[in-house]
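What follows is a structure written as structure tokens; I'll ask about it next.
What you see is the complex with one protein chain gone and the rest in place.
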Amino acid sequence: MPGQPETGEPGSGTPSLTREDAAYVARLARIDLTDDELDLYAVQLAAVIGHAAEVAALDTEGVEPTAHPLPLRNVTRTDEPRPSLDRAEVLAQAPAVEDGRFRVPPILGEAL
Amino acid sequence: MTADSKSDRSSDKAAWEPVIGLEVHCELNTKTKLFCGCRNAFGDEPNTNVCPVCLGLPGSLPVLNIRAVEYAMRIGLALHCEIRPSIFHRKNYFYPDMPKDYQVSQYDAPINVNGWLELPDDSRVRIERAHMEEDTGKTSHIGGGGRIHDADHSLVDYNRAGVPLVEIVSAPDMRSSTQARLYASELRGILVATGASDGRMEEGSMRVDANVSVRPAGTFELGTRCEIKNLNSLRSLGRAIEYEIERQIGLVGAGDKVVQQTRHWNEDEGVTVALRSKEEAFDYRYFPEPDLVPVVPDASWQAEVAASIGPMPAERRDKLAGLLGPEPVSRARADQIATVVEHGLDGLVTAAAGAGVDAALALARTSNEASADPDAARRIEVASFVALLRMEQDGKLSATQSKTVLAEMLENGGDPAEIARRRGFEALDTGSLATVVAEVVAAHPDEWQRYVGGEDKLVGFFTGHVMRASNNRADGKAVAAELRRLRG
Partner (left out) sequence: MTGAGPTDLAAPGARPSAALDIARDVRSGSVSAADVVDRYLGAIDEIDGELHAFVTVLHDGARREAESVDLKVAAGGDPGPLAGVPVALKDNMCTRGVPTTCSSRILDGWCPPYDATVVQRLRAAGAIVIGKTNLDEFAMGSSTENSAFGPTRNPHDPARVPGGSSGGSAAAVAAGLAPLALGSDTGGSIRQPAALCGVVGMKPTYGTVSRYGLVAFASSLDQIGPLTTTVTESAVLFDVIGGQDPMDSTCLERPVPRTVSALADGVEGLRVGLVSELVDGVDGAVEARVREAAETLAGAGANVEEFSIPEFRHGLPAYYIVAPAEASSNLSRYDGVRYGLRVDAETAESMNAATRAAGFGAEVKRRIMLGTYALSAGYYDAYYGQAQKVRTLIIDALAVAYQRFDVLLGATTPTTAFAIGAKVDDPWAMYLSDVCTVPSNLAGHPAISIPFGPDDSGLPVGVQVLAPALGEPVMFQVAAVLELGAPVLGPPRVHAR
């Protein structure tokens, strides 16, 4: 995977992140960061990941993950229409509008 | 691809086997969206069917539409899938038509897995999964001829955002574009038959992506595949796959490698082109959607849903074939049966056959005349249709007259006997028929001699003249019988 951060084996010691690693993550998160910010976050992320590495090293063989604290199942609603919002109210919040739609600059990449 | 590569033995088409899998997204026929109460409607004014949930406004939360779950289960059951406890994941990527910049979709625990679909050619395509997910909004590119890369800017309408989809993923089991088309067409029939979707490719309610690769014939390892998007008709699907197979054979035949990529079918130029995409776009950072809880359909819920769906197209085709008799049906009859089932008009045929009408006649009128306007045919009164066919079968109307009456019934409804009377349609009685036939024979002594001498095809000649002479009131079969009687 290009730009994949290399932090070594989780739990194997002090991880390190390079500016390039941080840049890859910033691209995924779609935030323009300056080089200074990338350097700073590389160090700070590595510190937090270092603490997480202790957890990563725990033996959790046979332990089920908890994605959610509740044992709920099958929460649904009936297929009945409810009122939608007023379009003028919705579009009034938008930074740019044209023809009843949200206007954005040209799109570089394709949806996948 | 080029003239040169055709002479190269390794790019000989027969040396390579195409491998095709399809991913089909179908919009469900629910009244409301997957996670909110906004209307699921096509063609409304932009951004009128939106609310905090489907606009992804801060603080909003999804609540699952039970009807969407049941439609997904119907599709799964019709495809012989195993229905499993399922959870939703978030698929994270940025795109302006996605209000939350993640798509809620089922990832590693889909509701339907491990099914299969049998095609009319008796091949079987495995279904890996059929999972629920939400649709995105609709982006229009303004300027530059509406093409994304040349556009000046884009406009987004979120009416479609959050519409429920089921994505049906086949195994790479297909080996030709013909088989892929057959699969898509049969799947569409199933979607319509379950009531879960209207399967309209042109309106985008059924969207097909094709995964295509090639490998040396006789080998089993899968080659590198390309995914083709934007196939919005069966014709495009077939053409795009054909093109892509040739392109890939051209590459590998010339010793090049196929690069795994997503490609776009350009209908006008008849080519697939690589999409520009960023490498990190594939790092979707899936994780379980914490705003929703698992969907675990128990046996009784599954049974309830199973009971709510009727027989699938294959079963319905078998039933119609059975009405025709025990022997295998001809290719032409099979096509008629397929047409009737595709348009959901089986009821007309079975009702007529049940009332004693010849099944072949009922099938012919339903597949040829009634199917010309399927929506009207679905509205026609079954009893009237049966009455019409009985009149034709009993010789009270000629075939031509019967078709004319049926056309009027499709257009305006009405009672067939009444329509026939108004139009002055009345088949000749046996005595008058014999008189007309005798007159025609007398007027064409040469042709009569040749017919008597064994030239059977002249039946058509005499029938045509009898029809003309009788103002189409003669029944063709009755004319043929009279001619045979005169010949002795």
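When the chains are written out, they are named A and B in that same order, and each has its own residue count from 1.
FYI, contacts are C-beta pairs under 8 Å (C-beta built on N, C-alpha and C of every residue); 3 or more make two chains touch, one makes a residue touch a chain.
Just so it is clear, the model here is predicted, and its values are computed rather than measured.
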Touch with the omitted chain, as defined above, among B:Pro46, B:Pro62 or B:Gly223: B:Pro62
Contact with the hidden chain (one of B:Ile87, B:Ile127, B:Val156 or B:Leu275): B:Val156
Residue ranges of chain A at the interface with the undisplayed chain: 1, 4-5, 10-11, 22, 25-26, 28-33, 37, 41, 44-45, 47-49, 51-52, 54-56, 58, 60, 63-70, 72, 75, 77, 85-86, 89-90, 93-96, 102, 104-109
Absent chain, residues of chain B that touch it: 52, 55-64, 90, 92, 94, 96, 99-102, 154, 156, 282-283, 285-287, 290-293
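The definition used in the following text is that only the chains that are shown with their structure count from here on.
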Where chain A and chain B are represented by their mean Cα positions, the distance between them in whole Å: 40
Complex interface listing, chain A residues touching chain B: 1-3, 24, 27-28, 30, 67-68, 70, 72-85, 87, 90-91, 98-112
Chain A-touching residues of chain B, taken from the complex the two chains share: 30-32, 36-39, 45-52, 55, 63-69, 87, 93-98, 136, 139-142, 148, 151-158, 262, 264, 275-283, 285, 287-288, 290, 292-297
